[in-house]
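Pasting a structure below so you can have a look.
Just one protein chain is left out here, and the rest sit where they should.
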Amino acid sequence: MTEFLAATIRIATPLVFTALGGILSERAGVFAVGLEGMMLAGAFAGVITAFLSGSMLAGVAASVLGGAAMAALAAVATTRFRAEQMVTGLAVNILAVGLTSFLLRGLLGHGEAPTIRVSPLAAMPVPGLASLPVLGPVLFSQPVLTYVALAAAVAIYVFLVRTRPGLTLRAVGENPAAAFAGGADPLRVRMLAVTCGGALAGVGGAVLSLQQVGTFTDAMTNGRGYLALAAIIVGRWMPFGTLLACLLFGAADALQLRVQGLRLPVSSYVIQMTPYVVSLAMLAGFGRTAQLPAAIGTAFARDRPSS
Amino acid sequence: MPPASRRIDLAAVRALAPPLLAYWSLAHGAFGSWDRIAVGLNRATPYALTGVGIALCFRARVINIGGEGQLALGGLAATWVALHMVPAPRPIATLCALGGGVLAGAAWAGLAAGIRLKRGVHEVLATLLLNFVGLLIVSEVLQGDLGEPGSGFPQSPLLPAASWLGRLVRGTDLHVGVLIALAAVAVGHVALWRTPFGFRLRILGASAPAAAYAGISPARALMSVMLLSGGLAGLAGAIEVLGVHYRLIDGFAHGFGFNAVAIALLGGLNPLAVLPAGLFFGFLETGAVAMQRAVGVPTPLVAVIQGLTMVFVLSAMGLTAGRRRV
Partner (left out) sequence: MLRMLGITKSYGSVRANRGIDLVVPPRTILGLLGENGSGKTTLMNVLFGLVRPDAGTITFKERPLADHTPREALAAGIGMIHQHFMLVPAMTVTENVMLGWDAAGRWLRPAAVAEHIRTASHRYGLDLEPDARVGALPLGGQQRVEIVKAILRGAELLILDEPTSNLSPPEVSGLLDVLRRLRDEGRSVIFISHKLGEVLAVCDEVVVLRDGAVAGRARAADTDRAKLARMMVDRDVSAPIAREEGAAGAERLVVADLVASDATGVERLGGVSFSVRSGEVLAVAGVDGNGQAELVDVIAGLRRPTRGHVFVDGADVTARGVTGRRQAGLAHIPADRHTTGLVGDMTVSENLAFRDCDGPPFRRGPWLDFGAMRAAATERIARFGIRAGGPDVAARTLSGGNQQKLVLARELTRRPGVLVAAQPTRGLDPGATRFVIDEVLAVRASGGAVLYVSTELEEALVVADRIAVMYRGRFAGVMRRDAVDITRLGLMMAGALSESPDAAALYGRKAR
């Protein structure tokens, strides 16, 4: 059981980073459909840099840049050029899959797919706390990025609720005209939010490639970006709720890995479906999507009302 | 696969330097022989079919991105029908299987539309979430009833030959589905530009207040266009199963859904233009394999081109909103 809980937290970590990044974007009014691509870009940039430089730290830094770069593309297209947000996110995802696989082969593999091996980040037990029963192995013997993820959730919460920039960001997502009347520049705020969100998603990707497996394979995010989107919905666009949702989804994933051994009457595929079904049920259950940031998906233009 | 060396090798990147050679091998890979052309056309078929449906949706400002799930379920239904209609003769088995595919895809899209209309959930989220559920349903069924035990891979047993899609040109892989796609494109074009139904869709997409003023019901339009596009996606899935693989293979739907959105956009939301866009994607993909073999340019370049094209088209559309032919 302890092992199951520890695995849950471990598996949830990439989701947590990505979902937190998505919250920044969505709260500012931009659909975060491109999380999958940003995560993948971060995973790739991280592991490549770590492989070439030998430094994990450089890898993580690179993953931030990779995710942010992908996000910047989407940010500019949707804010400056008013491109349709959801579909631009899809485009970014397609682009990221192609770009990462292409560069993998082109830069390192002489045109073929090479195997990269990096030793994954080991668990970093917190001295003293790690020897507690139950909580010790579950919470305090995790790799470093997992601790960072939990800290990030708190940081994002504080940012959104307790700082002026966070308030402005939320206002831009609810009523950009009101934020504009209050002196903010909604386009700039959105661009920054999306890019920072992408940076976080990039770290989520680094968790996958650097912390969990130590390599990069084509499209290794495998839909986790969309899962993060679902977690944001279930978590009602709030950091702690989303954290819980990620843990829930992590548990589902950990469960379906063990299902064969347990011989449960439920198939692993059905378990994999639960995050999506639960999100849909939650959305449908709230009637009108009342929890969504009110201005999400709309373009903002100074002289025209939002369309 | 060899372990990678720690030094960045730009040789493969330098291999891009003779671009003419790369383009030539791309073109050769796509069009070099009848076989190659057949494969490209086959690949373009589901793209065109799904793309037409999505183009019609977008015209009415309905965003349906669940094409992959609808397509997969269409293939599933076709497989089920084919396997259970064993004694039926040639055209009947195929037609029934195709019909099953249409119904399954339409039903799945209709479910999303229903959730949107009854519970107010934005259709993007509904179609996206149902997309993954649909794909997982197919995987699940392949593990159980429809699976072929003994094969190391999740797939159904081979479908009875009576249900297979016929060949269009003997000796090649080109199947009749291409004609179906052409018909769908033509019907889509005519429907959009020459019928009151299409007229209503275009008005709805142009201006919601004007549509209300014209007495157009947005709910009715949303449901009809979703059913239509779902049916087309399901048909595409059935065609893939009955004409290319002859069985249901886990993951056969991969990439069709989102790429179809790209194709619909590239085609400027015009059904007729979706055809060349679908051909572009289809031939790009087949040619890329040859390009990789000849010049060493990795095949994922195709996805890069697709993604970048989409971003640029979307940006252009965002800028020119309000000045396009409606």
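So that you can tell them apart, the chains are marked A and B in the order they are listed, and the count of residues begins at 1 in each.
In this text, a contact is a pair of C-beta atoms (placed from the backbone, for glycine too) under 8 Å apart; a residue touches a chain by one contact, two chains touch by 3 or more.
As the structure is a prediction and not an experimental result, all values here were calculated from the model.
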| item | value |
| --- | --- |
| Chains on display which the left-out chain touches in the complete complex | A, B |
| Sole residue of A:Leu145, A:Ala184, A:Leu283 or A:Ala299 that reaches the chain not shown, by the stated touch rule | A:Ala184 |
| Sole residue of B:Leu158, B:Ala183 or B:Ala212 that reaches the chain not shown, by the stated touch rule | B:Ala212 |
| Those residues of chain A which, in the complete complex, touch the missing chain | 162-165, 167-168, 170-171, 174-175, 177-179, 181-184, 293-294 |
| Residues in chain B touching the chain absent from view | 194-196, 199-200, 202-203, 206-207, 209-210, 212-215, 322-326 |
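By our rule, only the chains that are shown with their structure count from here on.
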| item | value |
| --- | --- |
| Between chain B and chain A, distance of the C-alpha-averaged centres to the nearest whole Å | 28 |
| Chain B-touching residues of chain A, taken from the complex the two chains share | 31, 33, 51-52, 73-74, 77-78, 81-84, 86-88, 90-102, 104-117, 218, 223, 226, 229-230, 233, 267, 269-270, 272-273, 276-277, 279-280, 283-285, 287-289, 292, 297, 299, 307 |
| Interface residues, chain B side, partner chain A - complex | 1-6, 8-13, 15, 63, 65, 115, 119-122, 124-126, 128-130, 132-133, 136-137, 139-140, 143-144, 258-259, 261-262, 265, 292, 296-298, 300-308, 310-311, 314-319, 321 |
